[in-house]
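Of the protein chains in this complex, all but one are displayed in their positions.
For subunit A:
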């Protein structure tokens, strides 16, 4: 847990002290930075390759299902929303609400997994796989890598749900915050991935 204290003097000379705290633990934030860096390389590499193969990428993107990406974006944003509500609930020691929000968050993550698997099978049925062309090699590599992060995020969410049910966050919620932050990172990555692959 990292803390910094800032002080300011306002017009009537009273001193305000603001305690700023980094949610979760520092190790998780370094892990998040490492993950973001790896995906940044993927995103930039994808954009550069698209610029070198514009026609191929345009034709290949047209073969993706137009609605699947949108459904997954809405599912991950809403899942992240429920996890944010869960964090707010646990900070007020509302265990029942926390568990309900976390379960809803995981159900929406499950929607993402099912739609993504359906999308892969839709492409396989059309005779498209990772070796079809450069676009689909990058598409399968990047989306499958993100898919694995969603699974890891769901394991973390399941773990903090079980701990919340056992009232394990009565004294310290930094472990909960760390898990929630990881899940929001998974959402953040998809926010960039979605327009790159489906819209642009």
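Please note the rule applied: a contact is a pair of C-beta atoms (placed from the backbone, for glycine too) under 8 Å apart; a residue touches a chain by one contact, two chains touch by 3 or more; residues count from 1.
We take it that contacts and distances are computed from a predicted model.
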| item | value |
| --- | --- |
| Hidden chain of the complex, named as in its UniProt record, picked from "Rod shape-determining protein MreD", "Thiosulfate reductase", "Thioesterase domain-containing protein" or "Zn-ribbon domain-containing OB-fold protein" | "Thiosulfate reductase" |
| Per the touch definition above, residue among A:34, A:47 or A:126 touching the missing chain | A:47 |
| Absent-chain interface as seen on subunit A, which is shown | 2-4, 20-23, 29, 33, 36, 40, 43-44, 47-48, 50-51, 70, 73-74, 77-78, 80-81, 83-85, 87-88, 177, 180-181, 184-185, 187-188, 191-192, 194-196, 199-200 |
